[in-house]
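With one protein chain held back, the other chains of the complex are shown just where they sit.
Take a look at subunit A:
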Amino acid sequence: PALELSLSPQVSAAAAAAGAFPKRVKVVEVGPRDGLQNEKTVVPTPVKISLINMLSETGLQVIEATSFVSPKWVPQMADHTEVMQGINKLPGISYPVLTPNLKGFQAAVAAGAKEVSIFGAASELFTKKNINCSIEESLARFDEVMTAARAASIPVRGYVSCVLGCPYEGKISPAKVAEVSKKMYSMGCYEISLGDTIGIGTPGSMKEMLTAVMKEVPVGALAVHCHDTYGQALANILVALQMGVSVVDASVAGLGGCPYAQGASGNVATEDLVYMLNGLGIHTGVDLQKLMDTGTFICNALNRRTNSKVSQASCRL
């Protein structure tokens, strides 16, 4: 039955009016980048392009397209230029790309990128293991990107990884997350996406961390990027929404496993997020059925089952 996919308008309106939730949430779709980057199977360029084009038809306003990082490090994203140049860029939709340094930034802009993202971390050890430098040094690198972006009027989104825990350091203090977020925000990032990289957070630690960060960065400039490795993602997102966060990252079909826990899941599924937001009467502009169809497409291409429970439940086999 279609019951689970739609609410009567009266119920939706009542729900939105009653709670302390934002009326609208912007969903940032990271499947084509974060998702595909963390899948075992490398997907051919035409499939990536089809995926992004299909996502562009779902009502999503932001779709992270690819990563301009050396194919030596991330072979799954080696076709970044072709993907960027091959996709249909619909007006009103943003297609940010990752740019870890100035070289990547320049390649991205040359390929037609109009928005970029940079990745910081709240953990020294994670930064060292991941990009072989300290947090301070990584921010200095980003400064170059920021300067170039400002000159080219290109908006920059800042990610902070390990906000609720680090695979190497363990606990991460909310104060540290706030410090790194503040730095990236004052460097000129228009939005800071707080990532629970190993999905270890719970509503308690999410609340604590956001409380600290919200002292330094306005809530309107905050986003959450929750991983579902321990099944906590939607509960963590719920708490973030209750605190006023209105931008949430997710990955179609829950693409992208966790590189730190073999076989475990990673990104939260966009379908499951949208289902929850619909139920809360929060407007996303996303067509859930089209989203599920897109998820089916990419899972077939990857020859894998979806990680989205909504998709699993709705699929009539």
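Couple of notes before you dig in:
Methods note: a residue touches a chain if its C-beta (ideal position, glycine included) is under 8 Å from a C-beta of that chain, and two chains touch if they have at least 3 such contacts; residues count from 1.
The rule is simple: contacts and distances are computed from a predicted model.
According to its UniProt record, the chain left out of view corresponds to "hydroxymethylglutaryl-CoA lyase" among "hydroxymethylglutaryl-CoA lyase", "DNA repair protein RAD51 homolog 3", "Protein YIPF3" or "ALA-interacting subunit". Contact with the chain that does not appear here is found for just one residue of A:Leu36, A:Cys258 or A:Val286, A:Cys258. Contact with the undisplayed chain is limited, among A:Ala107, A:Ala221 or A:Ala235, to A:Ala235. Subunit A meets the missing chain through residues 1, 3-4, 8, 15, 18-19, 165, 199-205, 207, 228-232, 234-235, 237-239, 258, 260-265, 269, 272, 275-276, 278-281, 308-310, 312-317.
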